[in-house]
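The other protein chains are all here in position, but one chain of the complex has been omitted.
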Amino acid sequence: MALLEVNHLSIGYQTAKGLLRAVDDVSFAVDAGQSLGLVGESGCGKTTIGMALMGLLPPNGSIVGGNVVLDGQDLSGLDEADLRQRRWRDIAMIFQAAMNALNPVQRVGEQIVEAILTHKPELEREEALHQVEGLYQLVGLPVGRMHDFPHQYSGGMKQRAVIAMALALNPKVIIADEPTTALDVIVQDQILKETKELQKEFNIAIIFISHDISIVSEVCEMIGVMYAGQMVERGTTREVLGQPRHPYTQALLNSFPALGGPRRPLRPIPGEPPLLIGRRFGCRFCDRCPVPASSCKLEPPELVQVGETHFVRCDNV
Amino acid sequence: MSAKDQITVPTPPRRNPWRERLLDNWRVFHQNPLGRIGLILLVVFAVMAMVSVVPPLIDPMYHPMTGVDPEVMQSSAPSWRHWLGTDFMGRDILSQLLAGTRVAFMVGVSAAFMSIALGVSVGMVSGYLGGWTDIILMRLSEIIMVMPTLLVVLMLAALFGKLGIWTIVLMIAFFRWPGVARVIRAQTLSLKGRPFIDAARVAGASHTRIVFRHIMPNVLPLAFLYMTFRVTGAIIIEAALAFLGFGDPGTVSWGMMLQWVWKTGHMFQAPWWLLPPGLCISLLTLSFYMLGRAMDEVLDPRLRDQSR
Partner (left out) sequence: MTRYVINRLVQIVVILFMILTILFVLFRLAPGDPVARMVDPNMTPEDAARLIAQLGLDLPIWRQYLTYLGNCLTGNFGHSFHYGLPVLEIIGQRLPNTILLFSTGVLLSAVAGIAWGKLAAWNKGKATDLWLTVASLITHTLFLPWLALLLIWVFGYKLDWFPINGMISDEVWLDPDSGVLLKAWDVAYHMILPLGTLFIMHFGAYLLVMRSSMLETLKEDYIITARAKGLTEKAIRNHHAAPNAWLPVVTSVGLSLAFSINGGALTETVFSWPGIGRELVFAVSQNDYPLAQASFLLVASVVLISNLVVDVLYAYLDPRIRY
């Protein structure tokens, strides 16, 4: 049994136009020390999955099918108070720091202390502060900057602070949602490397959410490709990158430059993802698929096993 | 869409996009409960203002200022003859109240209109020209903005004696433009950077033309919104001045009615006299205020509540 299991998870948002199925029948599992990358265009449901794992869906969103099992316990059965206890202690999140993830009027160190003291009320403030010092050293931030405000930090420093905050309670799972998107390439590279080292050191499971498949492939052992709320391909990085079976994965790989790979022309994917409201028939990628078959429009494709850990949701394999 | 094209329905004449937008805005506005209540109240007051000419025609004793009921000659409670009673001299309170509505509308709308006109001009000039003009105008507006208008007008009354109603209107207009000017300036600055202004300039349009033909139509909706808030302010200041005894002695305004009931010591005995004028001032300002807030939501789609 894996540390975190997501089984046939479906999530819907109640909107004025009807139920929007943002996530549809998604399954994956992550073990301690492993990392899974969720890749896809914006709006494909990857962030929604992250929020659902944290139990932080917005008021109009809810899990409409499947479940999330952490350490053998079904999270969807917990009430709000239990869920709050487990947040950050069991599953923490690395937010995109450029997006105002830190409270602008509170000192950065204080925001980490707050997280610690909320879950360990028995600790003295001094001890919590001491722990924060340790975290600062861990992520390579100068301890003297603990009492600064977020606006006094650079983008990279803020990102490190957010990582330190995520590590504060030794969580089992960390969800990293586009953690390096707004940073320049050099800082991005450093932070990714350090994150990986920290993950190995503390044996944490990481779910890495990004639109950039090249970044994900550098950091993660496993990749799940999301399209229009569904996971269309899942497998180890080697499997998915080596033999991409789904046409969308192939298109995605062609639309990004490979770091250090051979030069090749980049091909954007024509068209746009479908709207997710109402009933739909057939394969969701059909309209943009370069190799559609006539049956694709009628029957939704099932998840097919094509390798040891390699699954594809396409009838053409 | 395509089905409609196939059937040979005579296509309706293309509707004016301005009208379309107006209708659209009206729909949003109409759905807003604040706007609806405000509008209904406003219509009631407008009718009151129009009716105000009627009582003196029925009988000169109903004239709000000079008409005295010879049989009463003092404050009396509501009766068939005087629906809201009479004041300390025996004048009809209802006719005074109606006349006051007319004065309030006049003061409010004209002062607001003038201060908006001034504010829009200053704002556009300041934002469009920039440089020293901008710095000086904005400094000036900062100074005027922090001045308590009522007390400033009071000070002018100290210097020049009793002020006529139009002087009061002018004074209110003069001291209430900075807020508008600053908003319009910001709007102008953002418009100035847009491509269509550059295009007009390249096409050889003069500054005057750019300001009046291209910038003004875009800032006017915002100016209109501010006007409703300025009406509120103007009505309150005029009423307060009249209440303090510095109103135009030749007009009957709600503030003045309150001053009479207060100064003649009738406020404890004559609730029918104390209540109506204050209620009217409060309700009229409330209706303009609600109208403004509703318009705010129409003009600023960000404020619109999507989930409802």
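Going in written order, the chains are labelled A and B, and every chain counts its residues from 1.
Keep this in mind: contacts are C-beta pairs under 8 Å (C-beta built on N, C-alpha and C of every residue); 3 or more make two chains touch, one makes a residue touch a chain.
Please read all numbers here as calculations on a predicted model, not as lab measurements.
Participant: Just to verify: which one of A:E114, A:E127 or A:E221 makes contact with the chain not shown?
Facilitator: A:E114
Participant: Of the residues listed, A:L4, A:I49, A:L75 or A:A101, which one is in contact with the missing chain?
Facilitator: Considering the complete complex, A:A101 is the one touching the chain left out.
Participant: Just to verify: which one of A:Y13, A:F28 or A:W88 makes contact with the chain not shown?
Facilitator: The one listed residue touching the chain not shown is A:W88.
Participant: Which of B:T149, B:Q187 or B:T251 touches the chain that is not shown?
Facilitator: Only one listed residue reaches the unshown chain, and that is B:T149.
Participant: Using the document's definition of touch, tell me which of A:L4, A:L38 or A:M54 contacts the absent chain.
Facilitator: Here the residue in touch with the unshown chain is A:M54.
Participant: May I ask which residue of B:F88, B:F113, B:F174 or B:W262 touches the chain that does not appear here?
Facilitator: Residue touching the absent chain, from the options given: B:W262.
Participant: Just the residue numbers, please: which parts of chain A touch the chain that's not shown?
Facilitator: Residues 54, 56, 84-89, 92-93, 95-96, 99-106, 111, 114-115, 118-119, 149, 151, 165 of chain A touch the chain that is not shown.
Participant: Under the stated touch rule, tell me which residues of chain B contact the chain that is not displayed.
Facilitator: The list for chain B reads 34, 143, 145-152, 154-161, 232, 236-237, 239-240, 243-246, 255, 258, 261-262, 267-268, 271, 274, 277-279, 281-282, 285-286, 289-290.
Note that in this section only the chains that are shown with their structure count from here on.
Participant: Taking the mean of the C-alpha atoms as each chain's centre, how many Å separate chain A from chain B?
Facilitator: 54
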